[in-house]
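To keep things clear, I will list the structure first and then write my remarks on it.
Every protein chain but one is kept in place in this view of the complex.
And now, subunit A:
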Amino acid sequence: MPEIKVTPLGAGQDVGRSCILVSIGGKNIMLDCGMHMGYNDDRRFPDFSYITQNGRLTDFLDCLIISHFHLDHCGALPYMSEMVGYDGPIYMTHPTKAICPILLEDFRKITVDKKGETNFFTSQMIKDCMKKVIPLNLHQTVQVDDELEIKAYYAGHVLGAAMVHIKVGSESVVYTGDYNMTPDRHLGAAWIDKCRPDILISESTYATTIRDSKRCRERDFLKKVHESIERGGKVLIPVFALGRAQELCILLETFWERMNLKAPIYFSTGLTEKANHYYKLFITWTNQKIRKTFVQRNMFEFKHIKAFDRSYADNPGPMVVFATPGMLHAGQSLQIFKKWAGNEKNMVIMPGYCVQGTIGHKILNGQRKLEMEGRATLDVKLQVEYMSFSAHADAKGIMQLIRMAEPRNMLLVHGEAVKMEFLKGKIEQEFSIDCYMPANGETTTVTTNPSVPVDISLNLLKREMALGGPLPDPKKPRTMHGTLIMKENVSFMLVSSEQALKELGLNEHQLRFTCHVQLQDPHSDADTLHRIYTHLKSVLKGYTIQHLPDGTVIVESIVIKVSSSAEDSNTKVLLLSWSYQVKTWTLFLEGLPMQSKPGSSPNHLVIESLF
């Protein structure tokens, strides 16, 4: 039986370093090529030696697909393509292709320029790598080669995030990447059609969460910001440059617009400006509201949000500042935090996840005294708020996607093992399908039952149609006669036997069945035959029955001959001969009730047993 094999090189029971190998129908596909944020050694990149010890990856992989531009999904791309060596096609959506190199370059700068690492990919490598990228459009089916085709679906999450449907023959796999089932202020909800894949590989970051309605969250967020501003306080929102930052910007921008507020909003500059530019360009990838209104005004052209300068932090009066990085572990956000932490009127809002060890994590856990470098301590008097604006599907969203796609098997990646376990149970219970959650390097094998398409000749089909009723009943299978021809390089062909013989250059062999039946009949051979003839004539109405002069009776294609046996002239031997045709057979069986003839009961049995 054919199999589909899935092996996570990263993101198996883990968040970060997404990289999944899929073998389907003899093709090998790599899904995402990410890096791990938590490591600084070799472990940060996937172990490509798993694929091949020596020899280029190009020989083993048919294609590589990147779902979106987050570094844990594309961070290892230049390393793989330029340093390990891969020249095959790389697929990603247009926005991803545009924004991904910005992030990679930023990542490179931090690692090489700031941390001083060597043996890292260079700017040129990023450029070379991006040259190998083939952009994808939504819902566009791309033939990677003759058999492998991929199709991208909208995934929400970030601008340009896509789910991919990979199909070889009738086997298929869907990889979701990261996705979001609830639309937000700038992106729509993920959507997929009922493609019924063999395996659905889904992320499961929020496997145990069902989030509150986003409106509550938004309202709370806005209310907190608004109150703080009215009090005259300053609000700090640490964010990562791309993704949620834009979402929060739009949220605040529209609120400011609606409420006619005047307090300034600042955004710490950097790569955001470049990225914002792309957000303005890829309007088709955003949600309904932005798509509809961009003609009047592009929502990403912010009116109230201005670039931040570090001197502004000391300005009096209320303000809102978005600053990077998002976990308060370094950079501008930390500097501002230090300045503002002492005033209880101020507020810091953490809009997402914080890794253990960062200041963000500490203050969220209620720590009010922080040790800074140089033994200084910092009293945290400002308010600390947490608002989850993460754009991942929650448990209900994952279930919703499963219901949309109707997969035969489920495979969870990109999540914590314990949470996955919980969700796995739910999925198996709810949909009664198998659910897998392989760890890194562990291979999951799913056997498939692909249907094999066979072409049928039109003539044959028409002939069979004519035999049966006017309309084939789609619910009932029907048997038909035909010859299956398998030729090299040509798909299967079902043709009529005549045509098959002709194509093969063979002669037709007639296959006839014969049997002898003994009858006790005192009459002469001719008379017996005549009696049989008249009997048949009376019984089988509507059939052509011929009495030929050479002493045979022919019923359709059945030949009957009578001869006396050598020993006993009263014992007549009836010779029946028929060709291999079921239909006439049954007729014969129905139509020849021998018991009506004198002394025929044993013969009847004989004939019956014969048939």
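Going forward, a residue touches a chain if its C-beta (ideal position, glycine included) is under 8 Å from a C-beta of that chain, and two chains touch if they have at least 3 such contacts; residues count from 1.
The rule is simple: contacts and distances are computed from a predicted model.
Visitor: Which of the following is the UniProt-recorded protein name of the chain this complex doesn't show: "WD repeat and HMG-box DNA-binding protein 1", "Integrator complex subunit 4", "Nucleolar complex protein 3 homolog" or "acetylornithine transaminase"?
Guide: Options "WD repeat and HMG-box DNA-binding protein 1", "Integrator complex subunit 4", "Nucleolar complex protein 3 homolog" or "acetylornithine transaminase" narrow down to "Integrator complex subunit 4" for the missing chain.
Visitor: Among A:N287, A:Q335 or A:S457, which residue is in contact with the omitted chain in the full complex?
Guide: The missing chain is touched by A:N287.
Visitor: For the chain left off this view, which of A:E3, A:E117, A:E430 or A:D568 is in contact with it?
Guide: A:E430
Visitor: In the complete assembly, which of A:R258, A:K487 or A:K541 touches the absent chain?
Guide: Of the candidates A:R258, A:K487 or A:K541, A:R258 is in touch with the missing chain.
Visitor: Per the definition of touch given earlier, which of A:N54, A:T118, A:Q143 or A:S213 contacts the omitted chain?
Guide: A:S213
Visitor: Out of A:F60, A:F240, A:F282 or A:F422, which touches the unshown chain?
Guide: For the chain that is not drawn, the touching residue is A:F422.
Visitor: Quickly run down the residues of subunit A that touch the omitted chain.
Guide: Considering the whole complex, subunit A reaches the absent chain at 182-183, 185, 188-189, 191-194, 206, 208-220, 222-223, 226, 254, 257-260, 287-289, 350, 364-365, 386-388, 390, 394-396, 399-400, 403-404, 416, 418-419, 421-422, 425-426, 429-430, 470-471, 474-475.
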